[in-house]
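Here the complex is missing one protein chain, while the rest keep their positions.
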Amino acid sequence: MTIPSFVEIMEFVGTFAFAISGIRLASAKRFDWFGAYVVGVVTAIGGGTIRDLLLDVTPFWMTNSMYLLCSGLALFWVILFGKYLIHLNNTFFIFDTIGLALFVVVGVEKTLALDYPIWVAVVMATLTGSAGGVMRDIFINEEPLFFRKEIYAMACVIGALVYCMCDRLGMEVHMTQIMCGAAVFVVRTLAVKYNICLPVLTGGDEEESKK
Amino acid sequence: MTIPSFVEIMEFVGTFAFAISGIRLASAKRFDWFGAYVVGVVTAIGGGTIRDLLLDVTPFWMTNSMYLLCSGLALFWVILFGKYLIHLNNTFFIFDTIGLALFVVVGVEKTLALDYPIWVAVVMATLTGSAGGVMRDIFINEEPLFFRKEIYAMACVIGALVYCMCDRLGMEVHMTQIMCGAAVFVVRTLAVKYNICLPVLTGGDEEESKK
Partner (left out) sequence: MTIPSFVEIMEFVGTFAFAISGIRLASAKRFDWFGAYVVGVVTAIGGGTIRDLLLDVTPFWMTNSMYLLCSGLALFWVILFGKYLIHLNNTFFIFDTIGLALFVVVGVEKTLALDYPIWVAVVMATLTGSAGGVMRDIFINEEPLFFRKEIYAMACVIGALVYCMCDRLGMEVHMTQIMCGAAVFVVRTLAVKYNICLPVLTGGDEEESKK
């Protein structure tokens, strides 16, 4: 038994928060415990799994049981304290954003370590942060939230760009991670607070239906 | 032309039964022949394909045309005898469960052969047995049945645990396979017969909507 590092604690917090978000949506659809657990796991590890498949490395959760255990803890948390969770929405927003920031850092670092160019790192960071949520929405048969009100994607893109910029400027690695994580945190918090969103795409088939 | 082994015959039966289950659901949605075939193939080989991608081995159906041919036979079967199939529901339940038992055995063995720990083998066995059905439900745009009334998942988990336990106790490999397959068969049959299911998850967002 070793003392977990700072990054490991952050990963635990992020996985827990992502799993909770999946399990809560599953409970609203009246899934059973096992179904809710699967939705939680997919939300937490789905993005990283797709990233690792594309990068052709062993999916991260297959070498460390922590991620599946952590999702199991999230399930028991919802079973035991489900009805009190709604008072904690702000707390979960912070956990969720910490998780997102960390997922972006991990996604960029893994990709750059394999000598891919910066734009691949940006794509992988965005996939790591948001593909789990898209898979969650497909599993519960809802139109992915992601496509209408992206709260994750822009923060991932900007965070990844900040990482690559700091890296190019020769900044020390821990400082680069903190800058990247902070960028994700700030962009997402501002976007939610001031309800910033990208313009809706009009034209194309929509025009057709008006006629 | 060689005489097929016992395991090959079981694989054929399992693939056929899984493909039939996909094709019948597709016919209820009035898909055309090709669409129905694709749904059948995905139901039969989808779980094993995801397993092989995660384990980074060549997907099993790409080295043996038997699986796609077998799904094609299932399609012709439904085209020719579709209206008689409903009298055979019990027969198909048995075939389907045989297929499930075999998929679990194959999933565990492939994973342990690559030196992954037991819990990865349990996950892979469950994926092999149930991911095809989840993909089928996503393709026909239904909420995956899996998440509400898991008839497959628990049987996969318990079967995989039985395999690993027998393996640890030093049991002979064929005996271990039979014990594992029997566990899947018994758990699933009992679950369906006595309508055993896991509790529904309540709390979280559901509480929110009550207010």
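Structural remarks
Letters A and B mark the chains as written, and numbering starts fresh at 1 in each.
Criterion: a contact is a pair of C-beta atoms (placed from the backbone, for glycine too) under 8 Å apart; a residue touches a chain by one contact, two chains touch by 3 or more.
Quick caveat, the model's predicted, so the values are computed rather than measured.
Although one chain is not drawn, the whole complex shows that of B:10, B:25, B:44 or B:101 it is B:25 that touches it. One of A:66, A:79, A:112 or A:138 touches the chain omitted from the figure, and that residue is A:138. Which of B:13, B:53, B:73 or B:192 touches the hidden chain is settled by the complete complex: it is B:53.
Listed residues B:95, B:116, B:139 or B:163: the one in touch with the omitted chain is B:139.
Residues of subunit B that touch the chain left out of the display are 23-36, 38-39, 49, 53, 56, 58-59, 62, 65, 68, 75, 78-79, 81-83, 85-86, 138-141. Seen from subunit A, the chain kept out of the figure touches residues 53-54, 56, 116-117, 119-120, 123, 134, 138, 141-144, 146-150, 153-154, 197-209.
Throughout what follows, only the chains that are shown with their structure count from here on.
Subunit A and subunit B have Cα centroids lying 30 Å from one another.
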